[in-house]
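The excerpt is restricted to a subset of chains, each kept in its original location.
We just call them A and B in the order they show up, numbering each chain from 1.
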Amino acid sequence: MISAGVFGATGYTGFELIKILEKHPEVEIQFAASQSFTGQILANIYPKAPPLPLIDGRNAPYDQVDVVFLCLPHAAAAETAVTALAAGVKVIDLSADFRLEDAAVYEEWYGKTHPAPHLLETAVYGLTEFARDQLPGANLVAVPGCYPTSVLLGLRPLLAAQLPLAPPIIANAASGVSGAGRKATPTTHFMNVADNYTPYKIGRAHRHLPEIEQVMRWWNPDAPALIFSPHLLPVPRGILSTIYVTPQGAWDLAHIRQLYADAYANEPFVTLLPPGKLASLAYVTHTNRCVIGLTQADDTLIITAAIDNLIKGAAGQAVQDMNVVFGLEETVGLTG
Amino acid sequence: MISAGVFGATGYTGFELIKILEKHPEVEIQFAASQSFTGQILANIYPKAPPLPLIDGRNAPYDQVDVVFLCLPHAAAAETAVTALAAGVKVIDLSADFRLEDAAVYEEWYGKTHPAPHLLETAVYGLTEFARDQLPGANLVAVPGCYPTSVLLGLRPLLAAQLPLAPPIIANAASGVSGAGRKATPTTHFMNVADNYTPYKIGRAHRHLPEIEQVMRWWNPDAPALIFSPHLLPVPRGILSTIYVTPQGAWDLAHIRQLYADAYANEPFVTLLPPGKLASLAYVTHTNRCVIGLTQADDTLIITAAIDNLIKGAAGQAVQDMNVVFGLEETVGLTG
């Protein structure tokens, strides 16, 4: 039995994680911490939540847990990670703090000096399907961002095959409102979301851009630049990325389908859809699945990739990572 | 040409009013005031708004207007009304400040001493269809609340006929999110509204209860008490009230239909639906209409009454009132 603590339990990601861990047969939630709601119980914040007491994270009983999950704002996560690791506790961080390998890039995009740059090189980037070598026994896991998970799973077989690709790759992505967080703002007001559809930070302006490009270049140093355009959808959850790639030279769809089929043949949570089928949110919400569709349009390959932003894009993948870290069956506790 | 000023132009009601006044052939908007956005232009707050400058209400040029519309919080509205009336400007108040005739009842429900109790008896309660005698030339009009408009139009013919009714009358009402205001709060967060349906302040707890009962008793001193149960709908706009009344003694639906048919035969904005038809939001959103359906269930009469909360329930009715106050055709500038 793994004893776990959750920091930031009252954000959408934190609560989603609590729901998964509660049903996980190999995990016991030892504590849940919340800065805003210290002393309350989780059921007061979420109607469907269990009556879990919310402690002050500064008093977390590290000696009673094997692992902590950090659903904290960036910088705060890194600081907590330092404390937890020092106490001998494994850390699975759902913030952005350990995703970028270069502290300077972090500072540029997140506007803060990295609180623990010495930990960057020990962190495992936990896109589970492609981190199975590094995860077992790891002490610090950086769970990928939600958009990056969808785009990277959509691009991986193409990049891994080292096919030359014409610049740029364009990812037109759309996300449900839970991605914008629990804070009540004009952006998340029902009246501004319902019956609307809104692009934001399109092009090369969103913080997930450097994360995606970093991983693309791990897989293929010649990967072209990315144009990444997020849009806000009037739905609670789910991400669909519609990705446009132009392989250089002649190519055929059957060959590329085979790359994907081979890459994902045995994946419990990644599904290549049959020819003619396109990904949509309906395939993936409330699951840890990613579904991928492939379409050819003249010289352009269009990849549609869908995930649930809160599960495969956050809490579910965090648990999938945890399972591998602790040597459990990878799918345990997760809905495919 | 009527020269008008609008206070509170950046709330949902204020903006809806601006949209109506802008197209009104007999009105010129002289100024729009906003406390929160003084110095900005309305188009910065609402994508569809015109580039109207927003002035500080304290500097309102009363000498340039014939009428001001108050889309202000309660108490603030009454204070502005005092100033405007003193300057010889007519006031159409969309707040709750002049709806209740008794300052003590106001204080009980709104938690504040009434700022201008001496004005209460001069105010006309502007449920237009039943205030045509009092509105022409009136200096101070209290536009009814949104829920009261739907419930009162639904009950009026029954009450006016002085039919004895068994207590209580039950109004189960549901409103779109614009009724909750422009402020970003957990209540209006998309995640808490979408895929949800929530009762609030049900029974005898909502501020619109005393307003409705007051008018019911103007029309029929023996009107029974009201149970009023609002619910929040995952839609931007519209109110449906499903009202349960039990007339005492024998009654038949045909007779009661006739009361409604007679009462509303010549009304441009109130429609009695044919037998078997029920009101729904689809009849009324984006219009100044109220539609009413009548159903019998054993001894109980069920009245369904629908309006657009921002139009017939606020800005539209305010303009309808203004039209009568100034002797214009009642329907001008309004969508039926």
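Everything below uses one rule, namely that contacts are C-beta pairs under 8 Å (C-beta built on N, C-alpha and C of every residue); 3 or more make two chains touch, one makes a residue touch a chain.
Please read these numbers as outputs of a predicted model, since none were measured by experiment.
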Here 2 chains sit in place, yet the whole complex recorded in the file consists of a number of copies equal to 4
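The working rule: only the chains that are shown with their structure count from here on.
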Upon optimal superposition of chain A on chain B over Cα atoms, what rotation angle is obtained, reported to the nearest 5 degrees? 180
In angstrom, rounded to a whole number, how far apart do the mean CA points of chain A and chain B lie? 47
Contact residues on chain B for chain A in the complex? 12, 177-178, 182, 184-186, 188-191, 193-195, 234-236
